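Before I ask anything, here is the structure I am working with.
Missing here is one protein chain; the remaining ones are kept as they sit in the complex.
Right after this comes chain A.
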Amino acid sequence: MASTKDDAAQLIYTPNVQHNGVLNSAKFLSSCFAGAVAGVLGLENWLGFGLFVMSILLSSAFMYAINCKGRPAKYITGGVWELVNPGQDNMFTFVLVWTLFYGIVHVYD
């Protein structure tokens, strides 16, 4: 019954995990700004999504280096993938802000 995962799960200190929510705020804000940049620059189709991917990689590189000090497994359950993964919410946020700014700058007079 006591598998490795159970053992690992027993060592987690919950308040620390909850504080990891600040990383989610950082991801949300970076996807907002990425959306704004994509919209203002008038990027379309794949270029826009490409910018989103670049922004995710850049912000997770910063989080990796500064917050996790190069060892994400120590700070985040789920390791590197959970650090990089923006989540469905941020994807939609990016699309929303991108559409908004694209419309304001390039569609309206």
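One rule holds in what follows: contacts are C-beta pairs under 8 Å (C-beta built on N, C-alpha and C of every residue); 3 or more make two chains touch, one makes a residue touch a chain; residues count from 1.
Note that in this section contacts and distances are computed from a predicted model.
> Which protein name, taken from UniProt, belongs to the chain you can't see among "Dolichol-phosphate mannosyltransferase subunit 3", "SCP2 domain-containing protein", "ER membrane protein complex subunit 3" or "60S ribosome subunit biogenesis protein NIP7"?
"ER membrane protein complex subunit 3"
> Any idea which of A:Leu23, A:Ala38 or A:Leu83 touches the chain not displayed?
With A:Leu23, A:Ala38 or A:Leu83 as choices, the missing chain is touched by A:Ala38.
> What does the interface between chain A and the hidden chain look like in terms of residue numbers?
Interface residues of chain A facing the absent chain: 1-2, 6-7, 10-11, 21, 24-25, 28-29, 31-32, 38-39, 42-45, 48-49, 88-90, 92-93, 95-100, 102-104, 106-109.
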